[in-house]
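Just one protein chain is left out here, and the rest sit where they should.
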Amino acid sequence: MADSKKVIQILRAIGSKIEEEKDYLTKLDQPIGDSDHGINMARGFGEVEKKLDDLADKDIGTILKTVGMTLVSTVGGASGPLYGSAFLKAGMAAAGKTEMNVQDFLEIMDTAIQAVQQRGKAVLDEKTMLDAMIPSLEAMKAEASEDAKTVLKKGVEAAWKGVEHTKDIIATKGRASYLGERSIGHQDPGATSYSYILEVISQQI
Amino acid sequence: MADSKKVIQILRAIGSKIEEEKDYLTKLDQPIGDSDHGINMARGFGEVEKKLDDLADKDIGTILKTVGMTLVSTVGGASGPLYGSAFLKAGMAAAGKTEMNVQDFLEIMDTAIQAVQQRGKAVLDEKTMLDAMIPSLEAMKAEASEDAKTVLKKGVEAAWKGVEHTKDIIATKGRASYLGERSIGHQDPGATSYSYILEVISQQI
Amino acid sequence: MKKFINETSQVENEMIQGMVKAYPKHLKKLDCGNVVVRATKKEGKVALISGGGSGHEPAHGGFVGTGMLDAAVAGAVFTSPTPDQILEGIKAIATDAGVFMVVKNYTGDVMNFEMAAEMAEMEGISVKHVVTNDDVAVKDSLYTVGRRGVAGTLFVHKIAGALAEKGGSLDEVQAVAQKVVDNVRTMGAAIEPCTVPAAGEPGFTLEEDEMEIGIGIHGEPGTHRDNIKTADETTDILLTQILADIDYSGSEVAVMVNGSGGTPLMELFIINNHVADVLAEKGIKVYRTLVGDYMTSIEMKGFSISILKLDDEMKELLDAPADAPAWKE
Partner (left out) sequence: MKKFINETSQVENEMIQGMVKAYPKHLKKLDCGNVVVRATKKEGKVALISGGGSGHEPAHGGFVGTGMLDAAVAGAVFTSPTPDQILEGIKAIATDAGVFMVVKNYTGDVMNFEMAAEMAEMEGISVKHVVTNDDVAVKDSLYTVGRRGVAGTLFVHKIAGALAEKGGSLDEVQAVAQKVVDNVRTMGAAIEPCTVPAAGEPGFTLEEDEMEIGIGIHGEPGTHRDNIKTADETTDILLTQILADIDYSGSEVAVMVNGSGGTPLMELFIINNHVADVLAEKGIKVYRTLVGDYMTSIEMKGFSISILKLDDEMKELLDAPADAPAWKE
């Protein structure tokens, strides 16, 4: 499905996409947050970008761990430790690998999403990035025997469905939870940024 | 020309006029001052109003002195000591009088305007209230032998001409002087309030 | 966006530099990032560290000094600092007595400080912390992340800082910090929003006759929008919520009328005039009042009222000597 080179290419594409959607993600963070999600993510992936050249000949585990460390140390806010932990743990799961197949990918994603759950102590339906992550992972697992393109296509669909669902529910974690009922009707920025990331992976493989 | 009762009637009418023109006088004070001339004057004459009932049986000197003291202690800013000193000194000039004729009036005005000059150390053409006061006094003196109505009509005309003239000159005294050349084109608030006062006197006698 | 700034990306950095250059006898900046520590390290005492996003000036750098904090970590505007940045701060101030972290209750802050503490513990530094959550505009329930930490946090800095300066142990410092957290409540309101420089646009918008009641210190929405009211009426709304949350009756309190950055002191004093009257009427004795900009939201036009129920220990520590740029006692 992807080797180290491909992974780096995907990460570069994620960086571009996040930069492209920076204002939109920040805007989503306005009514139910503090108007910085896009800025935070773009700052982090901008730093990641700078490290990619030096990672060209590294294994996928090292690449992902470096991304995780970079995100932890540059994003800040809630999304920093969450995405940071996700990539750090993904890196551990991919340690030593220079190639991954769909099976590997799904295992790595599983580990990453578990890391988000551990760090953030949130579950499904709390109006967080997990509302895109968990359903997309489940959808992909259900199609695990298909080719990578098909698997990812399903995952992206489920992720965006999850994003849509965040509009209907009350936030009970993160900054949006302070709003209680008033958080209804607004889309979660973190779930949105995750869906873009998955979308880029799906386009690149 | 006027007895104590008339003087009190005039002062009441001045109070109403100032209240009526409060916003306009304040607005004039915006481009070349600090947007408070109307507010200052209205505060002062509002306080004067409250004292008029108790002054009904007093001589003109006492009435004008009380007005002066009230203005000094309630107006503040530049116009407070200036108008205050004017009325205080006018009161001294009118001490004991219960009636005044045109001659008395012109002498009292002369004393009042001298008081403004002493307190403010300004002369003609510095873009202050004196630019309405001095020409109006001169115009009235020139017609001194006419009846009160005619005298005052000339005075009011000259006062408003003086107001117009303040637009053409650079302020060299008061807050407007900080503007230098930029004060040109703007009408002096103090000259304007003085002209309203004289206008009211002219209408009431 | 009308601001006296240069590059938006340099706002935090230049702000910290400008602060340290203003108070060289008090403050020093670490080379590694936007971490401010005391110009002279004091050994042997519990070291206090706090911080959060930038944009709350003078918090938190202005409260670094004798009798208060040992370090303040400044993240990007309204964004929690990162664990490695916090770790640098912890390492710079750590003593054998341990390090105490004052963390405001935001998901980001809590996670980043926790990660930093985990990393510090791995390097053999003992770290404890308190999470402040004084904002009664937000419901505290088992099913939410609880109340936000806002201006009441300053009382924790002052009181825990004073105990640390006096030689209190890490456990004692934690205990008194928790006591302050348990006894302080805050609520705010705003009539004009603030603009995060990097965002370039106000974080929210209000109509000409609207105000936000219960606003957060990052411009987060509060309990509701309301027609703009008199200062006394707005103050009453906030005080009612605060006084309903803790039983203050008959006790002595410290009051903080905190400006959000764009509110003139004139208005804060008008607000305090009514706060003092209402508390006097209710038989709540004001032991100390603080009026000014302590925990701001950039240039937001708003304010908050914090009320801390005091006991003798807290009174003594509140009055204890302090010499930080923004708090001298």
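Letters are used for the chains, namely A, B and C, taken in the order the chains are written, and counting of residues starts over at 1 for each.
Criterion: contacts are C-beta pairs under 8 Å (C-beta built on N, C-alpha and C of every residue); 3 or more make two chains touch, one makes a residue touch a chain.
Being a predicted model, the structure only gives us computed values, none of them experimental.
Considering the whole complex, the hidden chain is in touch with B, C.
The residue touching the chain not shown here, chosen from C:Asp84, C:Glu192 or C:Glu313, is C:Glu192. Here the missing chain is touched by one residue of B:Gln9, B:Thr98, B:Gln114 or B:Thr172, and it is B:Thr172.
Interface residues of chain B with the unshown chain, by the touch rule above, are 26, 30-36, 39-40, 43, 72-82, 119-120, 172-175, 177-180, 182. Interface residues of chain C with the unshown chain, by the touch rule above, are 2-6, 11, 14-19, 21-23, 54-55, 57-58, 62, 191-192, 194, 208, 228, 230-232, 234, 257, 261-274, 276, 289-291, 293, 296, 298-299, 301, 303, 328-329.
The rule is short, and it goes like this: only the chains that are shown with their structure count from here on.
Centres computed as Cα averages put chain B at a distance of 54 Å from chain C.
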